[in-house]
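The complex appears here minus one protein chain, its other protein chains still in place.
Here the chain labels run A and B in written order, and each chain numbers its own residues starting at 1.
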Amino acid sequence: MTWETVIGLETHVELATKTKIFCSCTTEFGGAPNTHCCPVCTGMPGTLPVLNEKVLEFAVKAGIALNGEITRHCKFDRKNYFYPDLPKAYQVSQLYLPIVRNGKVPIRTESGTEKVIRIHELHMEEDAGKLVHDPWLDQTKCDYNRCGVPLIEIVTEPDFRTSKEVIAYLEKLKSTLQYLGVSDCKMQEGSLRCDVNLSVRPAGSTQLGTRTEMKNLSSFKAIARAIAYESRRQIELIEEGKKVLQETRRWDENKDATFAMRSKEDAQDYRYFPEPDIPPLVISAEYLDDVRRRQPEMAEEKMVRYQQEYDLPVYDAQMLTEQKALADFFESCVTLGAEAKQSANWIMGQVLGQLSAKAMEAKNMKLTPSTLVTLISMVKEGRLNRNTAVKVFEDVFDTDEDVEEYVKVHGLAQINDPTALAAAVEKVFAANSQSVTDYRSGKEKAYGFLVGQVMREMKGRADPQAVNEAVRDKLSG
Amino acid sequence: MKITEEMVDYIALLSRLKPDAEEKVQMTAELEKIVSYMDVLNILDTDGVEPLSHVFPIRNVMRSDEVSSSFPREELLKNAPSRDDEAFLAPKAVEG
Partner (left out) sequence: MMELYRMTALELGTVLRKGELSPADALAAARERIAACQKNNNAFITVLDPSPTSLGAGPLAGVPMALKDNICTKGVKTSCASKILGDFAPPYDATVAERLVAAGAVCLGKLNMDEFAMGSTSETSFYGPTRNPWALDRVPGGSSGGAAAAVAAGEVWYAIGSDTGGSIRQPAAYCGVTGMKPTYGTVSRYGLIAYASSLDQMGPIARSAADCAAVLDIIQGMDPRDGTSLEGSYGGFLSSLTGDVRGLKIGIPADCFGDGLDSEVRRAVLAVAEVLKSRGAAVEEFSLPIMEYVVPTYYIIASAEASSNLSRFDGVKYGWRAEGYKDLADLYARTRTEGFGAEVKRRIMLGTFVLSAGYYDAYYKKALQVKAVIKKAYDEAFQKYDMLLAPVSPTTAPKLGESLSDPLKMYLSDIYTVPLNLAGLPGISVPCGFDSKGLPIGAQLIGPALGDGVILNAAHAFQFETDFHRQIPETKGGVSA
């Protein structure tokens, strides 16, 4: 029997606000335990929440970008459960009237076709604190720095069939949220977290199987492997005539497997009810228009514009706009006077090459657009040959050193002295008379060899065009 | 509305309360009496009535996204029944 895997995602994204959702403590990552806290976010009795206006704005921005319907009359609810990472013993969240419903995210599947992932809802909520077990004390330490950091939770319909689709969606989501500036989406710092709901069913069936929820997925790679593992596990269970249990499972990175989490002592009965301390939100048409007007140019729009305005091929436009930081980098290069296609080539070749070699994201790179632009113009002005320029680029990528200075210090400037070139040609021809003879007898390959030797004689710093011409002239002379 | 001891067990678990056997019997009886009395609300037809959670039409109360300094940690920790220099301490709660 062939099986189909059905996947839905719940993604938590930390919003890039300066302050927490209900108090004015900083959201800055890190910090000694319990130093980004106040009576409100540590749930002290008598304290009250007051909503950060940026949280609403960011949620609405995300909702618009994900093509969702904004709930014009929305409320917060309390989700009640006991756990030491939740000092009030309830999380302020949204159940009954989430800020966004019915979104749509188009993704490109492996076969190259477009598929639309439906967003069930997007809601605002507060993050919980961090618990660290101290083996010496045999006690759990409660650090509430993350408590009250604003989150949006984005819940999809069970629309995914493969891990590739899941990754494509997450890449798209991440790119979109970064474009909007509503989150930095750093998985390693936990600002983007993803729970995977997965079930399997016989291919062609329209009924959903029993699903499990997987947690602790800290990278895209982990997500892909967990999906592969979990669908195999479920299929094996069913084929052995056993049942899949509806449960929460934890992905263990080291063991490359999922494990059932210790079942909570009680049923998941969160007793949601409207949060009495926070008045409802009414989203006016003016507010929505204003947010829409201020929505930044998104990847799709940039792609179209790059093709029209800069005459770039579709491929280039797509590559450049996948990451907002890369698109910004590209636009800065153009603004600083570099030619668009030249910039695109350098970015897609050298910049992406370095990023992938160093497993970095564009937004973390140190190299500035002005450095690349200087390099491009040095090549264009014949002051640096292209191959040397690539080496210089690689050398300054991590440091963003002044390239003019670097070229001078390392003596890499292009030699444009015709006398020096003529002398080098003389010397090479004299030392390689056999190659000259070979060429004249029709062996085309000998030409390339001679060019290479001249370039070497020039220590690689000659203008390749000029070397070509000089060798050809000499051969035909 | 009939309240059973199983229901009381479940509610007690959700509430993180552990009544002893005697208390449980009493709670069951009391809850049944109170809840049954509350069933009087069913006399009133409320079809189509919007539930009223906030009594006055206050809307959109928000603050600007400006950081103020956090609280001195010691002030936050000083009422804790168990703590160290930097954190509240609880019995083991971390999984895995």
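In the analysis below, contacts are C-beta pairs under 8 Å (C-beta built on N, C-alpha and C of every residue); 3 or more make two chains touch, one makes a residue touch a chain.
The shown structure was predicted, so the numbers you read here are calculated from the model rather than taken from an experiment.
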- For the chain left off this view, which of A:30, A:46, A:112 or A:442 is in contact with it? A:46
- Note on the structure: Among the options A:157, A:277, A:297 or A:404, the absent chain makes contact with A:277
- For subunit A, residues touching the missing partner are 39, 42-51, 78, 80, 82, 84, 87-90, 140, 142, 265, 267, 269, 271-274, 276-279
- Extract the touching residues of subunit B with respect to the undisplayed chain. 7-8, 10-12, 14-19, 27, 30-31, 33-35, 37-38, 40-42, 44, 46, 49-56, 58, 61, 63, 71, 75-76, 78-82, 88, 90-93
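The rule is simple: only the chains that are shown with their structure count from here on.
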- Query: Hey, how far is the Cα centre of subunit A from the one of subunit B, in Å?
  - Reply: 39
- Task: Quick one: which bits of subunit A touch subunit B in the complex? Just the residue numbers, please.
- Result: 17-19, 24-26, 32-39, 42, 44, 50-54, 56, 75, 82-85, 131-133, 137-144, 216, 250, 252, 261-262, 265-267, 269, 271, 274, 276, 278-282
- Can you list the subunit B residues touching subunit A in their complex? 10, 13-14, 16, 53-54, 58-68, 70-71, 73, 76-77, 82, 84, 86-96
